[in-house]
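With one protein chain removed, the remaining protein chains of the complex are shown where they sit.
Think of it as A, B, C and D in the order they're written, each chain with its own count starting at 1.
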Amino acid sequence: MVKNILRTPSFLWTAAVLLVLLLVPFIAGRFYVYILAVIFVWGLLAMSLNLLVGHGGAYQFHHGAFYGVGAYTAGLIITKTALPAWIGLCAGPVAAAFTGLVVGAFCVRLNKLYFGMLQISLGSLIWILALRWYSLTNGDDGIHGIPMPDLLSGSVPAYYFILIVVSVCLALMYLILKSPFGATLRAVRDNPQRCQAVGINVRRHQLLGIVIATFFAGVAGVLFVVLEGSVFPDMLFWVLSLEIFIMCLLGGWFTFFGPMLGAAIMVALRTFVGSYTEYWTLILGVVLILLIFFLPDGIMGINFRTWLRNRERRRSTDVVR
Amino acid sequence: MLEVQGIHTYYGLSHILFNVSLKVQRGQVVCLLGRNGAGKTTTLKSIMGLVPPQRGRVRLNGEDVNGVEPYRLARKGIGYVPDDRRIFADLTVGENLEIAARPVPGSEGWTKERVYELFPPLKPMDSRRGGLLSGGEQKLLAIARALMTNPQLLLLDEPTEGLAPIMVKIFEERIRRLKELGLTVLLAEQNLKFTLGLSDYGYIIDNGRIRCEGPVAELVDNEEVRRICGI
Amino acid sequence: METSFTLAGLASQLLVGLSRAMILFIVSSGLSFILGVLRVPNVAHGSLYMIGAFAAHTIAVAFEGSAAGFWLAMLCAPLVVAVISLVAERLLFCHLYEREHLMLLLFTFALMLILGDLTKMTWGADYRSIVAPPLLQGSVPVLGTAFPRYNLFLLMVGPLVAIGLWLLSTKTKFGKIARAAAVDREMVGAIGINVSWVFAFAFVLGCLLAGLGGALVSPTISITLGMDHSIIIEAFLIVTIGGLGNIWGAMVGSLIFGITQSVGVLVLPQFAIVFPYLAVVVILTLKPTGLLKSVW
Amino acid sequence: MLQVENLQKSFADFKAVAGANLTVQQGDLVAVIGPNGAGKTTLFNLVTGHLAPDRGRILFKGGDITGLAAHEICRKGIARSFQIANIFPRLSVFRNVQVSVLSQKKLSHTLFRPAQTLVVEETNHILDSVGLSAKKMDIAGSLSHGDKRVLEIAIALGNEPELLILDEPTAGMSPDETTTTMELVKRLAMEQGLTILFCEHDMDVVFNVATSIMVMQHGQTIIQGKPQEVRQNITVQEAYLGGV
Partner (left out) sequence: WIISALLLPAPAAARNIKIGIVDTYSGPPAVFGNDALNGFKMAVNEINKQGVLGNKIEFVTRDDKFKVDIGLNMAKELVLKENVDLIVGTVNSGLAMAVSDAVAKKEKIPFFTWMGKSENITGKAGHRYVFSTTENTAMAGKAAATVLAKKPIKKIWVAGDDYEYGHALDESFSRYMKQLKPDVEFIGKTWWKVGEPDLVPYFTSIQAAKPDLIHFCTGGASMANVLKTIKTTGINQKIPIYIHTAIDYAVLKPLGTEAPEGVMGTMDYLFYYPELSSNQKFVKEYQALYKAPPGFPAFHAYTTAYLIAEAFRQAGKIDREKFIDAIEGLKVDTPVGKVEMRACDHQAVYPILFGTTKISKEYGAAVATDIMTLRGAEVMPSCEEIQAARK
């Protein structure tokens, strides 16, 4: 059984990619190491969102709020309490998941856009809290210079830490999506009413999905703190959430790795195009439109399409026969 | 009136219809029979331009209508009743009918009143939202809506599905009357009793191919037809 | 902190809230209309509002701030926006209606990015501001406070737009077709209606309202880049609490937004900003599909 | 087993169900018939919790289930199919059924076990018995109308219900498929002791299969009884059968 898994091409691919990523700090400049780390953080965030958007069909419009909560929790525990930094880092995702539970409990009663808008409102309340509670959060200046444990200081150790954590999270997400929970989540996406009729408690299921996804968002938030040592209210602002949402759609929201790719594209566009023109958002817009027209399921969606096509072909030969 | 010549239709890459040809003369009721998944709906959709055929030709009154958009076909006089009803759920029953209205200048066409006369159960529901109707009522509404466009050719996809026996009876009688008024009908059906009583000519479709054709009376007796249609 | 809680204060606050609500209404009714007919969460709506304001400025300035220039600006700026949206619709959008709603969201987001940068290219980053014509300058005494005339003007325009839109969508055949097309585009085609133009008209009409909102708001604020961001989220929240696609819902939502904001200032000035959001949370918790009937 | 007493439901000013009574005994095959708009679907929606009744009681195996949520009622052993095909259009046919089986086995919340390996046998068994095995990897949304209806029943079977409610199970099926499906229904009733409540417009099916028939009109129960009794009832003849 285990041996079989080890031999599957997708496993080999993953292992090869991981190996290359492990070697990056030895072969690439520090900047690229940093940018890769940024991509991982964003990618994890986008993939956690995609758990709900692509697989759960939920209009999770303010996912950034949970990312911010994770980051702020870590930042505040580290700077405002005497607790060890590690505790702060671990508390981040838990706080995010808890926030997810509370916000989700309100939201799951609603559908589609209503769900999304209620979430934006609740998320904005959190954002306002971060923005207004000057004595705790420093308002819109944010908290900077958050000290990290020695093990994580320096960009290369931070890179490895982020790489490892992200890999573990992705593995977990993969398992979750392949599990009955994941299958049911997709069923809920397709037809919530029918799900009820087969005995699935749709709301509770979505809520669990939200808690899981927000947990991973919290992890991403903590990783951001590890990487940059800063937290600021922008992280909780709805515009950022919209951007993550776009990453999912861009990369291919019915695929597993799509959002990661979407994140990579967004980060690359803004870093590399951003250094040539201040109108990189215009370019991003044009690229997005091109993608919408020519790769309707997102970039990773191509695979999905070819797969479908092959299947269809098999089917149509059946009909002929 | 309608002539379909060797059409091939695909959904994406899956090939559904293979060289389907059929002919409907003016004033005829022609039926298309076949079991589930045979391609009846697809044939009607191909004619209506909803799933344009990739090869072959569709001619309406001698005019080539390949690749013509559905709304133009509707204006040329084809009315379509889909098998899954597709009522405009947000609109009231009355509004569903009103937006379909396409009066023919000169002649006395269908109006809401005349349609209600044809299908009395709809009348009291004039201001109820379409989406709330019962399954059968929606079916009636779908047929009524198609009539409102004053079609010369009516494509009916399983019109009797979900209709109570008495409704089927009434409906059968009404179609007969319409036929006398000069309406042409292409009917895809599973309900044999209803179909055979009504139609003049029939085609049997299986696996996307036309297998047999002929006057209905002959078809019923054909052993192969009975097998294909699963009677 | 301490605020003088006078009756006059409350009254003026309410009136200002109301007139603010009218701008919000005009913008969000357009959004709601598009949501109702095309089922598209049009994120670019805010950008069109911004363009409306900038265009109004350009036109008004071209007439050196004369009253005629102002009225012309109010008239033409929305038309400029309408033309832009028509181009976007015919060139790009009309090919995408069959897609998933979220894909359309992505499209309008891309449009927002592009329009934002185009605005910057065309108009630059400077702050701008235009002056209302003399007729609408100054204030009139209302309930013991001085109430700006311009706001009074807004209070008249809002309901007019509402009634017009309502008549259009319920009493005309176009409105009915639009509502039908929202549910099943293909079938509307199959009964002989050219849906493509119905959608185009609906989209352009909605965008025109965004432009009108931008033009109307321009004398009261400074016109800057970034106006799009602040309005769009409010507009979305408004149409949601009102009931997606419902014109009167947009009106009710705008009133709630305008009034909670302005009265919130009296009650808890420090946290006035949270009131609209709280209102949304409360409303959606109690009425999960918005206050009025939604078409979604 | 199921007891519906004087159930009522109005929408705005319209009484869709205005006093329905129904008794279903263990092992019965009960058909509900009535003209279009009689309130059959609404009655089923009330029983399965998709709508909440205004008045009246629903008892299932002696317990009161009036007003429970749909998924709770499902858990108590009532599964249903829908009149207008209601499936998971983007999942494969296999998944469609598997989801329901998983839910039945309380595995829906399992996080870290591959779904591929779970309840495969049960699912395949159901697909076999309804004759969809050949299409099990198809995307459900691309099935033909009739196949969707079959899948609809298969999903309901995944719940291993004690009471199965079918809303026009054979609508849109060809004659032999209708026969097969009703044979299947009968067989399930015989072999697994399933109790079945269905509504149907095809009178041949109804009189062939049902052991008890309930007739509705204008939201009210006119009569419930053995097929023979019902056939002879004059009102029913006039109102519904049209002299068939």
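The rule is simple: a residue touches a chain if its C-beta (ideal position, glycine included) is under 8 Å from a C-beta of that chain, and two chains touch if they have at least 3 such contacts.
Nothing here was measured: the structure is a model prediction, and the numbers come from that model.
Enquirer: Using the touch definition from the header, name the shown chains in contact with the chain that isn't displayed.
Expert: Counting the whole assembly, the omitted chain is in touch with A, C.
Enquirer: Which residue among A:W13, A:Y134 or A:F293 touches the omitted chain?
Expert: A:Y134
Enquirer: Against the chain that's been left off, what residues of chain A make contact? List them.
Expert: Residues of chain A in contact with the hidden chain: 29-31, 34-35, 38, 131-132, 134, 138-142, 144-145, 228-230, 232, 234-235, 240, 267, 270-271, 274-278, 280-281.
Enquirer: Could I get the residues of chain C that touch the absent chain, sorted low to high?
Expert: Given the touch definition above, chain C has residues 1-4, 6, 8-9, 12-13, 16-17, 19-20, 23, 116-117, 120, 124-129, 131, 138-139, 145-146, 148, 151, 217, 220-222, 224-226, 229-230, 262, 265-266, 269-270, 272-273 touching the missing chain.
Methods note: only the chains that are shown with their structure count from here on.
Enquirer: Where the CA atoms of chain B average out and where those of chain D average out, how many Å apart are those spots?
Expert: From the centre of chain B to the centre of chain D is 28 Å.
Enquirer: Counting in whole Å, what is the centre-to-centre distance of chain B and chain C, each centre being its mean C-alpha position?
Expert: 44
Enquirer: Which parts of chain D, given as residue numbers and ranges, touch two or more other chains?
Expert: Expected reply: no residues.
Enquirer: For chain B, which residues are shared contacts with two or more other chains?
Expert: 14
Enquirer: Spell out the part of chain C that touches chain A in their complex, as residue ranges.
Expert: Against chain A, chain C makes touches at 35, 41, 43, 92, 95-96, 99, 102-103, 105-107, 109-114, 116-118, 120-121, 229, 233, 236-237, 240-241, 244, 270-271, 273-274, 277-278, 280-281, 284-285, 288-290, 296.
Enquirer: Tell me, which parts of chain D touch chain B in their complex?
Expert: Residues in contact with chain B: 11, 14, 33-42, 83-85, 142-147, 167-168, 171-177, 201, 203, 239-242, 244.
Enquirer: Considering the complex alone, what residue numbers of chain A touch chain C?
Expert: Those residues of chain A that touch chain C are 53, 106, 109-114, 117-118, 120-122, 124-125, 128, 132, 238-239, 242, 245-246, 249-250, 253, 279, 281-282, 284-286, 288-289, 292-293, 296.
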